[in-house]
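All protein chains but one are shown at their positions in the complex.
Chains: A and B, in written order; residue numbering restarts at 1 for each.
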Amino acid sequence: MHRIDCPWCGIRDEAEFQYQGDATKVRPAPDASQDAFFDYVYKRDNPKGWHTEWWHHVGGCRQWVKVVRNTLTHEIHATGAPAEKLSLPRKKKRGSK
Amino acid sequence: MGKNRLNFGGTKLDRSKPVNFTFDGKTYSGFAGDTLASALLANGVVLMGRSFKYHRPRGCLTAGSEEPNAIVEMRSGPRREPNTRATVAELYDGLDAQSQNRWPSLAVDLQSVNQLLSPWLTAGFYYKTFMWPAKFWEPVYEKFIRRSAGLGHAAVEADPDTYEHAHAHCDVLVVGAGPAGLSAALAAAATGARVLIVEEQAHVGGDLSSTLDQIDGKPADQWAAEAWVKLKALDNVTTMTRTTVFGYYDGNVLAALERVNDHLAEPPNGQPRQRMWNIRAKEVALTCGSHERALTFDNNDRPGVMLAGAVREFVEGYGAAPGKRVVIVTNNDEAYRTAMVLKEAGVEVPLIADARTTPNAAAEAARAAGIPVEMGVLPKKAVGRLQVKAIELQRVDGAFHKKVECDCVAMSSGYSPDVHLVSQTGVAPIWREDILGFVPDTPKRQERSAGAGKGIFDLAGCLHDGHMAGIDAARNAGFEPAKSLKASRADPTSAVPPLAIWRCPGQGKAFVDFQNDVTARDIHLAAQEGYVSVEHAKRYTTLGMATDQGKTSNVTGIGLLATARGEPISDVGTTRFRPPYSPVAIGAFAGHERGREFQPVRQTAMHSCGEKLGAVFVEAGLWLRPQYYPKPGEGVMEAIYRESKQVRETAGICDVSTLGKIEIFGPDSGEFLNRLYINGWKMLAPGKARYGLMLREDGYVFDDGTTSRLDDDHYFMTTTTANAARVLAHMEHAAQVLWPELDVHFCSATEQWCGVAVAGPNARKVLADAFDEALDISDEALPFMGVRTFSWCGTTARIFRISFSGELAFEVNVPWSFGEAMWNAIWEAGQKHGLIAYGTEALSVLRIEKGHVAGNELDGRTTAADMGLGRMMSTKKPFIGQVMAGREGMIAEDRATLVGLKITESEGRLRGGAHLVVDKDDASAETSLGWVTSVCDSPAVGCWIGLAYLQGGLSQHEGKTLYAVNPIYDEAPAVEVCSAHFFDPEGERLNG
Partner (left out) sequence: MWRDPEPKPQYDVIIIGGGGHGLATAYYLAKEHGITNVAVIEKGWIGGGNVGRNTTIVRSNYMFPANTHFYEKSMKLWEGLEQDFNFNAMVSQRGVINLFHSDPQRDAFARRGNAMRLAGVDAEFLTPEQLKEMVPILDFENARFPIQGGLLQRRGGTVRHDAVAWGYARGADSRGVDILQNCEVKDIVVEGGAAVAVETSRGTIRGKKIAMAVAGHTSQVAKMAGIELPIESHVLQAFVSEGIKPLLDTVVTFGAGHFYISQSDKGGLVFGGDLDGYNSYAQRGNLPMMEHVMAGGMAIMPAIGRVRLLRHWGGVMDMSFDGSPFICKTGIDCLYLNGGWCYGGFKATPASGWCFAHTIAKDAPHKLNEAFTIERFRQGRMIDEKGVGPSPWIQ
């Protein structure tokens, strides 16, 4: 079970959150082209490894939380508020030992 | 007392408490502390089951949860549980067990003729056989195979027991309370860390219950018992027995099953049968021990042929002799301990046959104790059918050696560290040739293995390694041990390495996976046929896929596969272990969320009002809503018809509390709504409401509802019942992520405000009487789409002049706790104005007659234009979904758009889900022009009507006759296409 460190509430179980997908996508300007919106709505990098994504804390503070998580190992590297820029780890982190 | 009960041993028994039980209808006696298997053995019963494929007679192979053979049906009726391992089933008075997979009886199983077919039932037999003649597969062979499925019978009635979910948090979790686990827990506890130690069995100490060794100068089992007492006394330690940690999940969360009351006939009143634990552990010490392996020789599955460690456990732990004359066959030192225990217990050991030729101290000690030992000797074949009668032995070179009479064979092919849990974390087990076992690689999570679980098999080593693991775990959790902390000690021993023997030479059936009847030959065959990958071989032969999950068989199988491939085991690798560690009842996962408690039921504040009026309720998501209010003797259709007719004639009241409600505040609220909805909101004046439609970002309709401006900076939104939560999430995304610069704040108020709709020509009169002086609802004071707040009964109420039915109508909201009072006030006031209550069905009739869309029309694939609301889409401002709604496919001419349908036949009816075609005799996927979304028998129109999406829409089909084909009901009524605004298209009735 993912344990997510909500910036407002602290570490909480994944069951309190609703996943909301890729957080690297930026909504184009309202007058942008269909192509720009197509990219925003449909195209996904879908990385195998570190992924910056949204977890909506619906069973808690109802804030959208930005999370850097590894899609292969399910490790969580960082969490933050929507406006925060979270960097990906350079090297894979290890557990104890 | 059973004939094979010993006066020796029995450390797990309470001999003062005799217990009666039955097996296959025959009554026996055992002691409290027995397992079903030990009690049967003590009674001289060795035949306990039949294998899956060949129906071979089987006794127990092991004494623990890894048991593949002795699995039985326990209990009866709704508590019947198949495949319970007799070796873990604790005896209770009145225990009733049946053997499985046999007919007519365990001793005489006619299906054992499968053995005669065995040349065709080898590895992969499913795939190769049953193919000829072709026409026989489905009607004949498939039925045969399906009838042969499974072992035991499940109950067919609802499980009467309950299951709980519980949560635990700790700094250090120790899994397994054997010598390493106890040592780890003692060390970790001494640092002050919060320790949770979990043991699968009812007794702690693991192997220590069946050893003659000493720890810290005491008998080992006494040391274990004292350690447990010490741990239990510590405030920072929680101990659990009868609890199996079965899964290692992400976030260092482990799952465990506590068998709270399985050792009793039934759970005491109010108690659960089992409890599922979610354990959130900072650090974990895995001290899970190891599993002994069987030697692979002909007929090694005969009842009475058992693992050496199991024999030791039965004798020492349970005081039950598996036989009177026990031959030991081994490739390692450990089995000698069994010989010594047997000797001590007074059981005859005519021979220890050791496959190794190197002299070893264990053999010397055995000989010194008077037990004959022969080196370089292997088992060849077990003799006997329902119980072993003798063992034929051979020299290492395959030459016949001799035959020894016996009624039990204790065998050992070495030990496999139990790497199941650690393997679940993605750590690959790596092969160690010196110990003939897989051990865990570097941890990936906050865990470490210790003791036999990482290949340390001597007692002194386990104690020390467990101690170090406990310290390491505590330190990583932030606790420092005192320097003086010391591990318990046992005498060091030196073992001679085991000898790898994956197949003792022979031509007969030598079993690897006992339950699934996978033989050494099957594995050889799979490799020969090209299933050389370990995963392919496993799937092809079903090795390790039985209820014991291959605990005793996997490594031997891999050894055989490696032999067949001519490669070292390290190159062959192992299959991945999947949770759960041992099988877990489905009910335990579900916990209390079952039956009616599967999901909560939501009731509105006016639920009891509906009940009093005899409402029939319907599920709307989690909500219960009044569907209709039948009068005595009235059918469903009549009631709905009456209600919808009456609303248009006098007035009706309907509970609409389930609508989603969101309070919106802030100076940018108007701008925010402007970006959410497709229509404009900037010009909406305070005191006014407006219908709004919002799209998803992909341009399809998301939700609709009425939103009111209560004050300059205060709006009140309603959503559909179904989408309330999703709309809120959508808005939170917009406010927090897309436009954090907007000064807008909102929260759900669905459960804060309850509401009723009052509709019909008399609606104003009803409300005027109900609220009396509190409220002026004249047309001037509250025009159509007007909103007012007013004070009523000391609280604030809101009234909206909006209409879903097309009648003069109002919706009134009051705080949730005032709901019942409001309903009653309106109800009483309405009696003289002909007020009736109407449910969701009449509500639907009224809105269909007006062509208003609802959930059936909003299926996530419709555009605003499809619904006839294309012109609502503002071109003067941007809004969510605007750009993508412009894609060619979403504005294409051939899209189906909303129309009305009237049945043109006097008989028959319309149904939702029918497809529309021009020619009912040429109905196909290609000629279908659309589908019917909502239907009703309309009092206002006087016939069955419906809403539908139709390609070409009204512009191409108005007035034309189509057929609403409905093959699954075998109906195809003719319908006339018309405007969806069936009734009062000018909207004159809104004014009463």
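Basically, a residue touches a chain if its C-beta (ideal position, glycine included) is under 8 Å from a C-beta of that chain, and two chains touch if they have at least 3 such contacts.
Note that the coordinates shown come from a computational prediction; the quantities given were computed from them, not determined experimentally.
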Of B:212, B:369 or B:586, the residue touching the omitted chain is B:586
So which of B:855, B:870 or B:908 would be touching the chain we can't see? B:855
Quick one: which of B:533, B:789, B:874 or B:951 touches the chain that's been left out? B:533
What chain B residues would touch the chain not displayed? 52, 78-83, 126-131, 134, 137-138, 142, 145-147, 149-159, 161, 163, 165, 247, 249-250, 253, 255, 276, 278, 424, 426, 529-531, 533, 535-536, 539-540, 542, 545-547, 549, 578-580, 583-587, 589-591, 593-599, 601, 618-619, 696-700, 855-856, 859-861, 884, 887-891, 911-915, 923-928, 931, 933-934, 965-969
Write the list of chain A residues that the hidden chain touches. 1-2, 13-15, 18-22, 34-35, 38, 41-48, 51, 53, 69, 71-74
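Quick note on the criterion: only the chains that are shown with their structure count from here on.
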So in the complex, the part of chain A that touches chain B is made up of which residues? 1-3, 14, 18, 20, 27, 30-34, 37-38, 40-41, 54, 56, 58, 62-64, 73-74, 82-83, 94-97
Going by the contact rule set out above, which residues of chain B touch chain A in the complex? 249-253, 278, 280, 283, 426, 442-448, 472, 476, 697-698, 725, 729, 732-733, 736-738, 740, 878, 882-884, 886-887
